[in-house]
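This structure is in structure tokens; I'll ask about it shortly.
The complex appears here minus one protein chain, its other protein chains still in place.
Think of it as A, B and C in the order they're written, each chain with its own count starting at 1.
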Amino acid sequence: MSGLAVADLAVALARLRDRADMLEARLNEADAKLGDGDTGSMVARVVERMAEVDLSTQDDVGQAFGQLARAASAATGSSLGTLLATALLTAARESRGSEALPWSQISALCAAARDAMAARGRASLGEKTVLDGLDGLAQALDGLDEPAAMQAAAREAMTSTLDAFRDRPCQVGRARLFAERSVGLDDPGMLALALMVDVALPAGEPGAGETTRDVAR
Amino acid sequence: MSGLAVADLAVALARLRDRADMLEARLNEADAKLGDGDTGSMVARVVERMAEVDLSTQDDVGQAFGQLARAASAATGSSLGTLLATALLTAARESRGSEALPWSQISALCAAARDAMAARGRASLGEKTVLDGLDGLAQALDGLDEPAAMQAAAREAMTSTLDAFRDRPCQVGRARLFAERSVGLDDPGMLALALMVDVALPAGEPGAGETTRDVAR
Amino acid sequence: MKKLMNDPENYVEEMLDGLVAAHPSLCREGRVVRRASGSPQGRVGIASGGGSGHLPLFTGYVGPGLLDSCAIGNVFEGPNVQSCEEAIRAADGGRGVLCLYGNYGGDRMNFDMACDLLAEDGIATATVLGTDDIASADAAQAEKRRGVAGLIYAYKTAGAAAATGAELEAVAAIATRTVARTRTIGLALSSCQLPTAEKPTFTLGEDEIEMGMGIHGEPGLWRDRMRPADALCAEMIERLLAEAPADAGKRVSILVNGLGATPLEELFIVYRCAAQKLEAAGFSIERPLVGPFVTSMEMAGVSISLCFLDDELAGFLAAPAECPFWRVP
Partner (left out) sequence: MKKLMNDPENYVEEMLDGLVAAHPSLCREGRVVRRASGSPQGRVGIASGGGSGHLPLFTGYVGPGLLDSCAIGNVFEGPNVQSCEEAIRAADGGRGVLCLYGNYGGDRMNFDMACDLLAEDGIATATVLGTDDIASADAAQAEKRRGVAGLIYAYKTAGAAAATGAELEAVAAIATRTVARTRTIGLALSSCQLPTAEKPTFTLGEDEIEMGMGIHGEPGLWRDRMRPADALCAEMIERLLAEAPADAGKRVSILVNGLGATPLEELFIVYRCAAQKLEAAGFSIERPLVGPFVTSMEMAGVSISLCFLDDELAGFLAAPAECPFWRVP
């Protein structure tokens, strides 16, 4: 059965690690405008710590997600990092015992992660946070089970979610306090998810690539 | 008998006060290079406090010098300010009881002030300080008793003393520690004396004026 | 921006090494700093924590009559859940632990998770969040405000309450009341920079200042040209008094806090004006604090906190306490 295996996680992490500098600079910049300017440094560190995890002897996707959750959680206590660890822990629970998580279940996994993060952060959808990004992902992947189509859909979902929320005010996290000021700006956490999805996935079709290159400009 | 009267002091102080901003900026700049950058602010404050002294009912030059010495001494405890107060106190002693200090005695008064300052500051001639400036003044005025000639000689003496010492190392005050670095730079205290002499005296002949305008550039 | 540091990745570790080496009353275990004299015995413990970059906050307030332990995060990041857990354990003397820290998402999530985990081990915890920054949300949403410099008032009163042997709920109630009666506003004159970042978190023009900025550089209320200290101080006091709690009396303590790069001389110039304004408004000032108590690394600026005292809070504020950066004899 085809699906997300440990090796896919390792490859994605390697790609993220390669682009850590870009992530750091762009996300620090985004967070400096609305928050405390640390999203990028935090994401870079979390990526590095996750990439250092030795997954080579691990077959169980759930166990691998668990190892990554521990690495992320040890690396930071920031809002987004903690939510990311929460998401990974949820993924670990959802996929424990399987060597490959069926592609068709990725959407449900995103939805479960979204709900766990919302509970942990006491936040709701629509408040212009990473949650809305993950929600967009869950919806876009719903019903899909073919990797290439899923990748294109994921990138497309991130771009359109960013677009949809850009001109809305942030309502949670540090940025909520400057609702007006956040209008026109991407939420750092949502942008982090978009950039990470873009970087972690294999380079897409030219068409999709265009869209996401735009995101990662 | 013609000589330095209280009214001359008042006029000189008024001229100094008028140019206090120039003195402040130029002397701070000179002191910033070799010392702690405060000569100008200090001189400006001392000039202001001296100019505030009401000399209108004072006839005794010695008493007037004494009042100015007290004003200067109250206004600062910096090296140059304290030496200036010492000089004024010496002048007060030397001229007490007279309504006009003969012009012929100005040279001796400068020499006496120079010696009192040297004793107070435990410094010697030749070390590139305000003392050398005052020494140049005392020598240049020696034997003169005609105001216009004295003014020209004073300006000329200040210019030539600055020139003579510019390329020598400072050996006292904060600047002594950077002997090499002080080569090529005017000593702030000597420059202060030169600028104050230039400003306090009536505008000179075009020729002499050129020279000192250069100093005060 | 120049920083006296080595590899920026080691900023926090090396800072903590130096801190505990210089202050033998503090003891470090990983990302937890606690009292070298050991865990509390038979009284409620107090744990705090937060991101690095705010010294003397948080670690500097560990000591008798104040905190028992701190969990330390990376610069401007909350402490991770493991550090929170360890800090709470270190503060546990069998009568429960008050978790007392600033209202930031990451800090709250991690302390909450730690409390959940520790509940399974039978360690009772209570949580009180610092929410003193009046610029960070309006009065109707006061519970959403960020915690800034005024948090140290809650450290002091809760620490004193714990020292009396009070129950966890009572200690938490004192902390809650202190937070409810404390207001802070900040003013930034220049930015700070994360050790790992390539540029400052924000930039202010040569003559520009920002009123209401947070201690991580979070945007404030207005940005404008520099003004005289007394004008700025008057506005800050006015804003603080406009937000005074309904039951405020006329007793107040004030903290004029340097944000990191502002000289003590300037803090005293501000204090002078603040004291005059408060006295003119009929307040009597008790135990004023002037100095860098809660900073943002090299940020220049000042914050003013008012703690509106009642008899009980005043008593706890006056109780003996001792830590490397604050002492009440």
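Criterion: a contact is a pair of C-beta atoms (placed from the backbone, for glycine too) under 8 Å apart; a residue touches a chain by one contact, two chains touch by 3 or more.
On a predicted model such as this, the values are computed, not experimentally measured, just so you know.
Put simply, the missing chain touches B, C once the whole complex is considered.
Considering B:Leu16, B:Met42, B:Leu55 or B:Ala157, the position touching the chain not shown turns out to be B:Met42 (whole complex). Check C:Leu55, C:Cys70 or C:Ala149 against the missing chain and you find that the one touching it is C:Leu55.
With the whole complex as reference, residues 24-25, 28, 32-38, 40-42, 44-45, 73-83, 86, 120-121, 172-174, 176-178, 181 of chain B touch the missing chain.
The set of chain C residues touching the chain not shown comprises 2-7, 11, 14-19, 21-22, 52-53, 55-56, 60, 189-190, 207, 209, 226, 228-230, 232, 256, 260-272, 275, 288-290, 292, 295, 297-298, 300, 302, 322, 327, 329.
One rule holds for everything that comes next: only the chains that are shown with their structure count from here on.
Relative to the C-alpha centre of chain B, the farthest chain centre belongs to A. Here the spacing of chain B and chain C, counted between their Cα centres, is 54 Å. Taking each chain's centre as the average of its CA atoms, chain A and chain C sit 32 Å apart.
With centres taken as mean Cα positions, chain B sits 73 Å from chain A.
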